[in-house]
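What follows is a set of notes on a single structure, which appears directly below.
The complex is shown incomplete by one protein chain, all other protein chains being positioned as in the whole.
Take a look at chain A:
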Amino acid sequence: MPIFSIYITSKSGSLLYQKDFKVLNNPITKQNSNDYLVIASTLHGVHAISAKLTPAASAKNYLSSKLPTNSNKTGLRMITTSQFKIYMNQTVTGLEIILFTSPDMGQTKISGIYDKIYQLYCDYVLKNPFYQLEMPIRCKLFDDKLLSVVTTTNV
(Lines give C-alpha, C1' and ligand atoms only; values in the text may rest on other atoms or scores of the structure.)
Protein backbone atom coordinates (compact mmCIF):
# COMPACT_ATOMS: atom_id res chain seq x y z
CA MET A 1 0.00 0.00 0.00
CA PRO A 2 2.40 2.69 -1.11
CA ILE A 3 2.04 6.44 -0.80
CA PHE A 4 2.88 8.17 -4.05
CA SER A 5 2.81 11.85 -3.15
CA ILE A 6 2.04 14.25 -0.37
CA TYR A 7 0.69 17.78 -0.53
CA ILE A 8 0.29 20.07 2.45
CA THR A 9 -1.77 23.23 2.03
CA SER A 10 -2.43 26.07 4.41
CA LYS A 11 -5.93 27.06 5.49
CA SER A 12 -6.08 29.54 2.64
CA GLY A 13 -5.26 26.83 0.11
CA SER A 14 -1.71 27.78 -0.76
CA LEU A 15 0.70 24.93 -1.23
CA LEU A 16 3.19 24.67 1.62
CA TYR A 17 4.80 21.38 0.80
CA GLN A 18 4.81 18.88 -2.00
CA LYS A 19 6.78 15.74 -2.50
CA ASP A 20 6.66 12.76 -4.84
CA PHE A 21 8.09 9.56 -3.48
CA LYS A 22 10.03 7.03 -5.47
CA VAL A 23 7.77 4.02 -5.77
CA LEU A 24 7.96 1.08 -8.15
CA ASN A 25 5.27 1.25 -10.87
CA ASN A 26 4.15 4.71 -9.77
CA PRO A 27 1.14 5.56 -11.95
CA ILE A 28 1.50 9.29 -11.33
CA THR A 29 3.87 11.15 -13.60
CA LYS A 30 6.00 14.03 -12.51
CA GLN A 31 4.48 17.46 -12.99
CA ASN A 32 6.08 20.84 -13.16
CA SER A 33 5.93 23.03 -10.09
CA ASN A 34 3.15 25.21 -11.42
CA ASP A 35 0.93 22.17 -11.89
CA TYR A 36 1.49 21.18 -8.30
CA LEU A 37 0.13 24.55 -7.23
CA VAL A 38 -2.89 24.08 -9.49
CA ILE A 39 -3.59 20.58 -8.16
CA ALA A 40 -3.34 21.74 -4.55
CA SER A 41 -5.57 24.76 -4.92
CA THR A 42 -8.12 22.80 -6.97
CA LEU A 43 -8.38 20.11 -4.31
CA HIS A 44 -8.66 22.78 -1.65
CA GLY A 45 -11.47 24.40 -3.63
CA VAL A 46 -13.37 21.15 -4.14
CA HIS A 47 -13.00 20.42 -0.46
CA ALA A 48 -14.47 23.80 0.42
CA ILE A 49 -17.33 23.40 -2.05
CA SER A 50 -18.27 19.98 -0.75
CA ALA A 51 -18.34 21.45 2.74
CA LYS A 52 -20.63 24.26 1.60
CA LEU A 53 -23.02 21.79 -0.03
CA THR A 54 -23.63 19.96 3.24
CA PRO A 55 -25.21 22.01 6.02
CA ALA A 56 -23.70 21.49 9.45
CA ALA A 57 -26.78 19.67 10.77
CA SER A 58 -26.55 16.85 8.26
CA ALA A 59 -22.90 16.45 9.10
CA LYS A 60 -23.84 15.52 12.63
CA ASN A 61 -25.97 12.57 11.53
CA TYR A 62 -23.26 11.42 9.24
CA LEU A 63 -20.69 11.59 12.01
CA SER A 64 -21.10 7.94 12.90
CA SER A 65 -18.52 7.21 10.24
CA LYS A 66 -15.38 6.67 12.20
CA LEU A 67 -12.44 8.97 11.77
CA PRO A 68 -10.14 9.37 14.74
CA THR A 69 -9.63 13.06 14.27
CA ASN A 70 -12.98 14.72 14.37
CA SER A 71 -12.10 17.43 11.95
CA ASN A 72 -13.09 17.54 8.29
CA LYS A 73 -16.69 16.67 9.06
CA THR A 74 -18.24 17.89 5.87
CA GLY A 75 -15.37 18.40 3.46
CA LEU A 76 -14.09 16.12 0.74
CA ARG A 77 -12.22 13.16 2.14
CA MET A 78 -11.37 10.88 -0.70
CA ILE A 79 -11.21 10.60 -4.48
CA THR A 80 -10.75 7.23 -6.15
CA THR A 81 -9.57 6.31 -9.60
CA SER A 82 -8.62 2.88 -10.91
CA GLN A 83 -4.97 3.83 -10.51
CA PHE A 84 -4.80 5.71 -7.25
CA LYS A 85 -6.69 7.29 -4.37
CA ILE A 86 -6.49 10.81 -3.02
CA TYR A 87 -7.07 11.16 0.71
CA MET A 88 -7.61 14.56 2.29
CA ASN A 89 -7.73 15.51 5.91
CA GLN A 90 -7.96 18.85 7.59
CA THR A 91 -6.91 19.80 11.09
CA VAL A 92 -8.92 22.11 13.33
CA THR A 93 -6.50 24.92 12.52
CA GLY A 94 -7.19 24.48 8.80
CA LEU A 95 -4.03 22.75 7.66
CA GLU A 96 -4.80 20.20 4.94
CA ILE A 97 -2.75 17.10 4.37
CA ILE A 98 -3.41 15.45 1.03
CA LEU A 99 -2.02 12.03 0.22
CA PHE A 100 -1.94 10.26 -3.13
CA THR A 101 -1.87 6.54 -2.47
CA SER A 102 -2.37 3.23 -4.21
CA PRO A 103 -6.04 2.16 -4.55
CA ASP A 104 -5.75 -0.55 -1.90
CA MET A 105 -4.97 1.95 0.89
CA GLY A 106 -7.62 1.70 3.64
CA GLN A 107 -9.21 4.36 5.82
CA THR A 108 -7.86 2.99 9.11
CA LYS A 109 -4.31 2.82 7.91
CA ILE A 110 -4.42 6.29 6.41
CA SER A 111 -5.66 7.73 9.73
CA GLY A 112 -2.57 6.44 11.47
CA ILE A 113 -0.35 7.91 8.79
CA TYR A 114 -2.09 11.28 9.05
CA ASP A 115 -1.51 11.36 12.74
CA LYS A 116 2.18 10.65 12.29
CA ILE A 117 2.57 13.31 9.62
CA TYR A 118 0.71 15.86 11.74
CA GLN A 119 3.01 15.05 14.61
CA LEU A 120 6.07 15.54 12.40
CA TYR A 121 4.65 18.85 11.22
CA CYS A 122 4.19 20.00 14.82
CA ASP A 123 7.65 18.88 15.87
CA TYR A 124 9.90 19.68 12.96
CA VAL A 125 8.09 22.53 11.24
CA LEU A 126 6.22 24.48 13.90
CA LYS A 127 8.85 24.05 16.57
CA ASN A 128 11.58 25.20 14.24
CA PRO A 129 11.95 28.79 15.45
CA PHE A 130 12.99 30.00 12.02
CA TYR A 131 9.98 28.65 10.20
CA GLN A 132 7.38 31.31 9.47
CA LEU A 133 3.74 30.28 9.47
CA GLU A 134 1.98 30.10 6.11
CA MET A 135 5.30 29.98 4.27
CA PRO A 136 6.52 27.04 2.18
CA ILE A 137 8.08 24.35 4.33
CA ARG A 138 11.79 23.96 3.75
CA CYS A 139 12.96 21.97 6.70
CA LYS A 140 15.52 19.26 6.14
CA LEU A 141 14.59 17.42 9.32
CA PHE A 142 10.94 17.32 8.31
CA ASP A 143 11.94 15.94 4.89
CA ASP A 144 14.00 13.20 6.44
CA LYS A 145 11.47 12.13 9.05
CA LEU A 146 8.62 12.21 6.57
CA LEU A 147 10.60 10.09 4.17
CA SER A 148 11.23 7.50 6.84
CA VAL A 149 7.54 7.34 7.75
CA VAL A 150 6.61 6.90 4.11
CA THR A 151 9.34 4.35 3.50
CA THR A 152 8.08 2.21 6.38
CA THR A 153 4.58 2.35 4.93
CA ASN A 154 5.68 1.69 1.39
CA VAL A 155 7.72 -1.41 2.19
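The rule is simple: a residue touches a chain if its C-beta (ideal position, glycine included) is under 8 Å from a C-beta of that chain, and two chains touch if they have at least 3 such contacts; residues count from 1.
Everything below uses one rule, namely that contacts and distances are computed from a predicted model.
*Asks:* One chain of this complex is not shown here; going by its UniProt record, which of these names is it: "GTP-binding protein YPT52", "Trafficking protein particle complex subunit BET3", "Rhodanese domain-containing protein" or "Pentacotripeptide-repeat region of PRORP domain-containing protein"?
*Replies:* The missing chain's protein name, per its UniProt entry, is "Trafficking protein particle complex subunit BET3".
*Asks:* With respect to the chain omitted from the figure, which of A:Y36, A:F100, A:Y121 or A:F142 is a touching residue?
*Replies:* A:Y121
*Asks:* Which candidate, A:K22, A:K52, A:K109 or A:R138, sits in contact with the chain we can't see?
*Replies:* A:K52
*Asks:* Considering the complete complex, identify which of A:L95, A:I110, A:I137 or A:V150 is in touch with the unshown chain.
*Replies:* Within the whole complex, the residue contacting the unshown chain is A:L95.
*Asks:* Can you name the residues of chain A that touch the chain not displayed here?
*Replies:* Interface residues of chain A facing the absent chain: 11, 47-48, 50-52, 56, 59, 68-76, 90-95, 115, 118-119, 121-123, 126-127, 133.
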